[in-house]
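Starting off with a structure, shown below.
What follows is chain A.
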Amino acid sequence: MIAEWIGKIGNFTLTLLIVTAYGLFMTAFIERIIAKVQGRIGIPYWQPVINILKNFFKRTAVSHGYMFYLGPVFRIAGGIGTLAFIPVIYGSETFSNFSMAGDLFLVIYFMFFGQLGMALGAGESGHPYSAIGIARGLSQMTAYEVPFALAVISIVIQYDTLSITEIVAAQQGGWENWTVFTNWVATLAAMLAFLGMTGYSPFDIFLAPQEIPIGPPTEFHSAYLSFMSLNRALFGATKLVLFMNLFFGGATGLLELMIKTWLIYMVAIVIGVSFPRFRVDQAIRFFFKIPTLIGIMSIVYAQMMLTS
Partner candidate 1 sequence: MVSSFFSDILLHPLGIYVLALGAGFLIPLFDRAHRGSAVLVFFAALAGMVAIAGLNLLAIVNGAPSIDIETAGIAPPFSINLRFGLLEGGFVLAVNTAALLAAWHCLPALRQHASALLLFLIMVMGINGMIMTRDLFNLFIFIEITSIATYALIGMERTGSVLAAGFKYIIATSVATTFFLLGTIFIYYQVGTLNIDDIIVHADLIQGPIGFIATLFVLTSLLIELKPYPANGWGLDVYETAHSGIASLISVGVSAGVFFAIYKVLPLMDSYLTSIAFIGGATFLVSNIIGLKQDNARRLLGYSSIGQMGLLTLALALLLQLEASSQLVLVVGGLFINHMLAKAGLFWLAGIIDRSQLKDWCAIAQRPGLLLLLGIMMAALIGLPPFPGFWAKWQLVMILAEGGQYLWIAVVLIGSLLEAAYLFRWFSHARGTDNNSMGDSSTDEVPPQAVVSLAQQLPVAIATLLLFVIGYVMALAMNIETPGMFLPLLAGFALWLIDGIRGRLKALAMLLVVGAGGYWLTNDLDGINRLFSYLLVGGGLLVSIAVMYRNDDRRGFYPLLAVLLLSLAVLLRAKTSLEFFFGWELMTLSSYLLVTLGRNGVKPALNYLLFSLASAYFILAGFALAYAASGSLLLSDLGNSGDSIGLIFSLLAIGFVIKMGGFGVHIWLPGAYAEADDDFTALLSAVVSKAGIFGLVLIAANLGVQSDIGLDPTYVLGWIGILTATFGALMAVFQEDIKRMVAYSSMGQLGYIVTGIALMSHLGWVSALYMTVNHFLFKGILFLSIAGIVLRTNERMMYKMGGLIKNMPFTFVFTMIAIIAMSGVPPLTGFGGKWMLFNALMDKGWYFIAAFAFFSSAVAFLYMFRLLQTVFLGQRKLEHAQLREAPAILLAPQFIMIAAIMVISAYPRLLLDPLSAAIDPWISNTLVWEGFALQTQYGYWNAPMIMAVVGGVWMVPLIILLLVSLTMKIQKVEQFNIVYAAERPHRPEDTHFAYNFFAHYDRAIGFLVRPRATAFWNAAVEWSHTLASSLRVFYNGNGQTYALFILMYFVAMVLFNGGLGS
Partner candidate 2 sequence: MLERLQREFGVTDINELKPGLTSLKVARDKTETLIRELRDREGYTHLNFMTVIDYIEDGIFTIVYMLHNYDNKDTLSIHVDIGRDGEDMVSIHHLWAQAWTYQRELREAYGIRFPGSPRLDEDFVLEGWDQIPPMRREFDTKKFSEERFGHREGRSSEEPREHMKVNLYPNRGGDEQ
């Protein structure tokens, strides 16, 4: 029993390191692509790591209170936990993490864990910009959750299960079995929601580096910031893995994982560099219109699939 748990924890630590490293690498990679588009060289590949290290090596810090101190802890716990409940590579015991603890529903709800804790930490800093940023971020979250929820319901209808492993299993056996091809409506709705989830332009108002200096994390610095940067890489990669699992057939190996997630990420990046920013109420209205409609259609589509 104990040995089993130690094994699990060891495996998970490995997954965690790989996914985090991959997330960091991908951040830099995307940055470099953007730089290339702009005719620059861009940051070195290890720049995100250096930034995180630099912040760990800060020698001073301030604290606004215990919730402020715990905010980044909650944040990264949210990221790690979310990863813990997702099987990363199909068929691999090593990368199945703790997905036996709960299903897709658990993952979706656990995503809030970090956001809530982080929001509380930022709130205690007493900075009005933090509160404004969170207010905007949460509002936007309620909006993109709608198409996402609809898409998730659609695929749950389709596969008749909430277990991520089983959803991936159902998509094995060739690209034509992937959700993106079998249930493209749900995938479309989910990918639109994904744009909001990643927080890239045009849905990055809650960070808004110019108007409200970087929103919720305004007061965070030093090691706190390192935690949050780590989480940003980790959580971003985790969301990609989740989307890959749900809609793009999962991955049977690390290489497949990387290629697929990178491609999914590119969607957000391409749209992000092409469009200007929405105001938050515009963003909310946007999600309640076309994406929600597509989401509703996806449920109808899934039901039709079942009956036919």
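A word on the picks: all candidates are chains of the complex that A comes from, given by their letters.
Here is the rule we use: a contact is a pair of C-beta atoms (placed from the backbone, for glycine too) under 8 Å apart; a residue touches a chain by one contact, two chains touch by 3 or more; residues count from 1.
For clarity, every value in this text was computed on a predicted model and none was experimentally measured.
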- Which numbered chain among 1 or 2 touches chain A in this complex, counting any copy? 1
- Contacts from chain A onto candidate 1 in the complex sit at residues 9, 56, 58-67, 69-70, 72-74, 76-77, 80-81, 84-85, 98, 100-106, 109-110, 112-113, 116, 119-120, 123-128, 131-132, 134-136, 138-139, 141-143, 145-146, 149-150, 153, 156-157, 160-163, 213, 218-219, 222-224, 227, 279-282, 284-285, 288, 295-296, 299, 303
